[in-house]
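Removed from the display is one protein chain of the complex; every other protein chain stays in position.
Which chain is which? They are A, B, C and D, in the order written, and residues in each are numbered from 1.
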Amino acid sequence: MPFTYTPSAADWGRVAPELVIAGGGLLLLVADLLLPSARKGWLAWLSLAVLLGGFAATITLFVVGDSSEAFAGMVTDDWLALVGNLIILSAGFLAVLLSPGYIERQEVTQRGEYYALLLFAVSGMLLLVSATNFMTIFLGVEILSLALYILSAFIAGRSKSQEAGMKYFLLSSFASGFLLYGMALIYGSTGTTGLSKMNTFLTAHAPKLTQGVFGNDFGPMLVVGLGLLAVGFAFKVSAIPFHAWTPDVYEGAPTSITAFMSAGTKAAAFIALARTFMVALHPVGTSWSGIFWAIAIVTMVGGNILAATQTNVKRMLAYSSIAHAGYILVGVVLNNSVGLASVLFYLGAYTFMNIGAFAVVLALERSAGQGTELSDYAGLSKRQPVLAGVMALFLLALAGFPGTAGFPAKWYVFYGAITSGHLELAIIGLLASVLGFFYYLRVIWAMYFTEGREPGSARSGTMATEVRERELAAAGSVSSSRRSGRSAQTATSKTTPARKAQQGEKGATLRLPVGAWLALVLCALVTIGLGIYPSGLIELARHAATLLP
Amino acid sequence: MIHFPLLSVIIFLPLVAGALVLVLPRGWAKPWALFWAIIDVVLAIILTASFDVNANRLQFVESIPNWIPGFGVGYSVGVDGISIFLVGLTTLISAVAIGASLWSINTRVKEYLALMLLLEAGVLGVFLATNLFLFYVFWEVMLIPAYFLIGTWGGPRRVYAAIKFVLYTAAGSLLMLVGIITLGVLHQFHGGPHGTFTLDLVQLAQTPLSNTEQIWLFLAFFAAFAVKVGLVPLHSWLPDAYTEAPTPVTIMLSGVMTKTAAYGFLRFCIGLFPGATHTLVPLMEILAVVSILYGAVLALVQSDFKRLIAYSSISHLGVVMLGLFALNTQGIEGGVLQMVNHGITITALFLIAGYMELRTGTRKIEDFGGQALRWPALAIVFLIAALSSLGLPGLNSFAGEFVTLLGVFRANVVYGVLGTLVVIPAAWYLLRFFQGIMQGPAPERGPVVAAERKGVAKDLDLNELAVLLPLLVLIFVIGLAPGQFTSAMDRSVHALPGVQQTQAPPALAHEPSRDNSRIRPAPLQQQVNQPYVLVFNRGV
Amino acid sequence: MHITGTTIAFLVLAVTATFSGLGVILFRNAVYSALSLILNLFSLALFFLVLNSLFLAVVQVLIYTGAIMVLFLFVVTMLAPDPSDTTEQRDPIRWQKGAAAGLGVILAGGVSYLLFITTLSPAAKASAEDSLSRMIDKVGSIQAFGLALFHGFLFPFEVTSVLLVVGLIGALVLGRRASRD
Amino acid sequence: MPPDQPTGYLIVSAVLFTIGVMGVLTRRNPLIQFMSIELMLNAVNLSFITFAHYLDSVDGWIFTFLVLTVAAAEVVVGLAIIVSIFRSRHNIDVDELNSMKG
Partner (left out) sequence: MQVFDLTWLVLLLPLLGFLIVGSLRLSGWYTNNEMITWIGCGAIALAFIFALISYLTLVNSATQASDSVFWRWVQSGSLHITFGLRLDALSGVMLLVVTGVGLLIHIYSAGYMHDDPGYWRYYSFLNFFIFAMVLLVSADNFLFLLVGWALVGLASYLLIGFWYQRPSAANAAKKAFVVNVIGDFGLMLAIFLLFIKFGTLAYGGSSGVSGILFTDAGGTAAAPAAFALNDPMIIAITLLIFVGCVAKSAQLPLHVWLPDAMEGPTPVSALIHAATMVTAGVYLVARTSNLFNQAPASLWVVAGIGGATALFAATIGLVQNDIKRILAYSTISQLGYMFLAEGVGNYAAGIFHLTTHAYFKALLFMCAGAVIHALGGEQDIRKMGGLRQKLPWTYWLFLVGGLAIAGIVPLSGFWSKDGILSTLLALGIAPGGNLWYLVLYGVGLLTALLTGFYIFRLIFVVFHGAYRGGEPVPQPEGQVDTRARQRRRGDPLARVHEAPWIMLVPMLILAFLSVVGGAYGTPWADVLGQFLAPVLGSSFSLEQFIPQGGWLWVSFGVGVAAGLLGILGAWWMYVRRVPSLKPMKNPLYQLFLHKYWVDELYDWVLVKPIVGTGRLANRVVEGSLLDGGGRGLAWLVGKTSVGFRAVQSGYVRNYALIFLVGAVLILLYYIARP
């Protein structure tokens, strides 16, 4: 068919969300040129409009879509893709909401390019989740990666940002090489790069593989391909030991991008991973699930252990995202529909709670990346009770406490594990999350149980002195925070909650633009909403997972 | 059938009141919280009053089966003869704790009250949930407010205590989570091809489980409950948390939260895994005995009186555990009664300890002496609480302990004897406590003298007494008529699997007329002038 | 072993490719590395020719050797007046190279071993209607490529435009900023 | 080398891939690391072309073509990042880029 297939209009319709977003990105570039510099603030709203358009397209596809492949098996609009679209669009939406005040504070001037790249990254992710061919998967990965390299390095004056961009670029390209090599070898084994054909081929010929690697024709090459592909995907989802880029990039990148990356990339990569392994390579599940089994365990335990002693909150959240990748991988290991549904649900829940947490980090971050240390959170509950409250909510959600989205997410994953006979994963995962409590609660502890402002009032030993020292060090950055306050004021004047919160304190000035508040509120509402009534998303995920037996 | 959702209202009333307290003016917060806490008590009383003691099924059941159909989970609550008293206890102790907060908590009052009410809601939910998912949700909901309450309003080592508390309990609960899911899955598998995943307690109870499965599941639940109830050697968090938490929070922790664990043992470990329970009874009883004796010996040597009470709590909860795992009517009914009693008594003790700490700023017994002279009223209530705690016959704890230990004794004489031994060290350390504070020569210097000079070390005032009063009344009421409680439990306890029905002693086996049902309390002042039947050989 | 022209070409190209590849990572001077890479890419283009992919061989030479490597060389010369590796600085992680070498040997050996014991599955071969060789025979190599690109693979081909736009913007953003600094 | 099997090409591809990997692992100059990555991509391309030839399938060709495009885009962005860093630091030793660790 490759030589004869002619794309139809329906094919283009099935990629409507991708088209809307990518077109929106181009539109934004044009708008950037046309808008006078005083009106650049509109770019954010325009991006939001584009993303809403993406939502509309996705929802339209939910209703009228036929869940079938387009462009000769290149992409699909099945529910797995559509649910992924929703998650990614949400991540993008939230990231855009968070951006305006923040990027001004970080003295980013090229706002048009920023939003355009964000949208292109979103389009890459959308492509990735709907891709049903190694080519489109590869292209999706590369589009989002390229956009994110640039976005990570976006803050010109910040060497950490550049370092992040550089590291991300080098390592991600390196990993892409592995991914690609894996694709090549699997292509060599199965004769196709299309996932559905691959599935058909493997269903017919996989029984040979169960006899072992050796003694059959394509087996050894296939498993090398599987391994290399797994490595490539594991890098993208930042699973240990392919995680090393994550903390550095997350720390160095602009926080709005970190937030977006942590949720969006993860979701897109996981869905592509799920589609590749759980759907296409389902017949050879026994050959790859062992790898993910080990990776999942190492990631759950290692991510939590590594996070345990972090003092930089942003970095801590990076490690926590590694740990969460481990939990999600549990769903992948299962290689069945429950596992797939749990992966989807987890990603949906994770997006909101994690972006929410990063949103608070962002709100507290001063220029030049200051203000993300644990000591900067000391006594936050007194200075910023609302921010501290929602941060506590997100952290508890990440820790998996009931009443928040994190609980049904963990429940689903571990329910899947147990019902599929992987009790050990459930036990290890849950014990690892006890470690998780430790560091999540440490942030809460800093916010609620320590006194940030008055030296000498903090009670417990080493931490208190540390807090004081950091406070002294932070005194130097007062001028910058004043500047950021002013610029934030220009962005919006409707900062009632922030102002209200501000009245309780004397020194610090912190005003969040309305977009950031909106994002925080959205994240908080969804986090609680999914905690109390997760059924809607569960049903979506379950429907999407009917791809699998 | 639509009826007034009384149980849900009881659970969620504190939650809503707690949320609303955040938006109230600061001055209204305390009366508001107290008001709703008391309303909850009233509702609990209404619930108790309309409870049908002659039915062994769950009552006031509310069910929304399609809460999360994807998980096979519904919202369902219900109450039986066991949980009803614990609900009453919880509402009462919560109201007392909030009442005690009126003057002892003055920083960030709104957050504090919101968390207290949330904690209350969590505990109530645990007692009333009849779905394991819901149960687990409430179980964890208890944890967070407790963490914040200890960590924010606690003493100097509050942070350490709070984190230790959370990590210990969370580790236990997560293992329980594994157990819960596994149980549901097993239910699904054992149900054959049409088996469904469910966590409904009633359905789970009919799951056929092999003994090995039962034992592993039991141990998973055990992890959560044993930590929370403070069974030695998993109790390490308990003294720290009790000591460092502010008094009202300590009350909530010791008075009601530990009961959730004991209740969990009864409802889930015993209720769902009778086979494993039967196998593991020696383990449980030995741990209980160790807790009893170890807690008692450690209580003997503490100089910090909150710590002393904490260890006494470990010891006394050991008795509860011992009773529950006696697996007979008296053991379990006594155990549940003893839960209520322990809640009342430990609350009174901690309240009094809190009063004393608030006055003097110290918790060291050595700093006190001869305070009965200056604090006669406090001395009296203290003595009553201490006597209740040491199990003085005629007071509440005795009733509970007696019935419990009788049950234990019937089940196993050795555990019975070792459990009964608790009364000796209990008397010792509690009187040491009382003597150290209230008796002996007054100190010549130190914080107590300083407080007296400042004029803050006054005797009990009426507000403080008012908070204590319901507890004191209950100490006597339950002591004098515990039968009201045990008989209401009878049906529910007998509905538990594996519980030995009481049999007539062997010597009487041939007397069919000695039927329980026939024995009714005699009307007041009935003269039983029957001829005395003793015959003596002197005349023979 | 039956020695044919293809075999000889293979052996020569394999040796060239391997050594030029080694040159890329072993030359101290980045310019030499770049030149070595050009040689390597060129030998790969010849491989492509041997494997009947005329169009890609040409594209390989044009894009890689012609465009990409020129860019590389430009940057190399621009950035480093003394383009040698900064050897005067002590390597902060000296065990890295040894470990890398060890792992590299295992990787190459392991993958090669597994590939060596592999035979392509006949079932994986394209069906008659999808057969590349038939299409080449029918319309010619480059035409076949074009047919595929604009029919079955139209979508990925179109998607690359987004990719290129992103690259463009990236160069713009980073370059403009660099020039302003 | 069994006749009609691509084993030789595949092994060359594997070796080249490994050489690329080694380059990333051992060199401190990001440009050379980057070149090594290009080497890896090209090694994969060789595999693709080999498979296309031996499987008689056009997918490999197209994939190679896409990789080429991607490589071009990557080079643009990568070199821009490297240049941008050089502008601000006047040093491109990647070992210097370790302000974030742990």
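Throughout what follows, a residue touches a chain if its C-beta (ideal position, glycine included) is under 8 Å from a C-beta of that chain, and two chains touch if they have at least 3 such contacts.
Note that the structure is predicted; figures quoted are calculated from it, not measured.
Asker: Could you list, sorted by label, every displayed chain in contact with the chain left out?
Answerer: A, B, C, D
Asker: Out of B:Gly155, B:Gly370, B:Pro447 or B:Pro497, which is the one that touches the chain we can't see?
Answerer: Final answer for the missing-chain contact: B:Gly370.
Asker: One chain is left out of this view; which of A:Gly124, A:Pro247 or A:Pro402 touches it in the full complex?
Answerer: The missing chain is touched by A:Pro247.
Asker: Which one touches the absent chain: B:Ile46, B:Leu283, B:Val456 or B:Ala481?
Answerer: From the options B:Ile46, B:Leu283, B:Val456 or B:Ala481, the contact with the absent chain belongs to B:Ala481.
Asker: With the missing chain put back, one of B:Gly264, B:Gly334, B:Gly354 or B:Pro470 would touch it. Which one?
Answerer: B:Gly334
Asker: For subunit C, which residues touch the unseen chain?
Answerer: Residue positions of subunit C that touch the missing chain: 92-93, 96, 99-100, 103-104, 106-107, 110-111, 113-114.
Asker: Contacts of subunit A with the missing chain: which residues?
Answerer: Its contact residues with the unshown chain are 166-167, 170-171, 174-175, 178, 212-213, 220, 223-224, 227-228, 230-231, 234-235, 240-242, 244-245, 247-248, 290-291, 294-295, 302, 305-309, 435, 438.
Asker: Just checking the interface: what residues of subunit D touch the absent partner chain?
Answerer: 21, 24-28, 30, 33, 94-95, 97-102
Note that only the chains that are shown with their structure count from here on.
Asker: What is the distance, in whole Å, between the centres of subunit B and subunit D, each centre taken as the mean of its C-alpha atoms?
Answerer: 66
Asker: Could you state the distance in Å from the CA-based centre of subunit A to that of subunit D?
Answerer: Roughly 26 Å separates the two chain centres.
Asker: Can you check how far apart subunit B and subunit C are, centre to centre, with Cα atoms defining each centre and the answer in Å?
Answerer: Inter-chain centre distance comes to 72 Å.
Asker: Would you pick out the residues of subunit C that each touch at least 2 other chains?
Answerer: 111, 115, 118-120, 124-126, 130, 135, 144, 148, 152-153, 156, 160, 163, 166-167, 170, 173-174, 177, 181
Asker: Give me the residue numbers in subunit A that touch at least two other chains, ranges are fine.
Answerer: 2-3, 135, 139, 142, 146, 149-150, 153, 156, 188, 191-192, 221 - these are the residues of subunit A that touch more than one other chain.
Asker: Show which residues of subunit A lie in contact with subunit B when the two form their complex.
Answerer: 341, 385, 396, 401-403, 407-408, 411-412, 414-415, 418-419, 423, 426-427, 430-431, 433-434, 437-438, 441-442, 444-445, 448-450, 459-460, 533-535, 538-539, 541-542
Asker: Which residues of subunit A touch subunit D once you look at their complex with the stated criterion?
Answerer: 2-3, 134-135, 138-139, 142, 146, 149-150, 153, 156, 159-160, 162-167, 169-170, 173-174, 176-177, 180-181, 183-185, 187-188, 191-194, 221, 247-248, 251-252, 310, 315
Asker: Looking at the complex, which residues from subunit C come into contact with subunit A?
Answerer: Going by the criterion above, the answer is residues 111, 114-115, 117-126, 129-130, 135, 144, 147-148, 151-156, 159-160, 162-163, 165-167, 169-170, 172-174, 176-177, 181.
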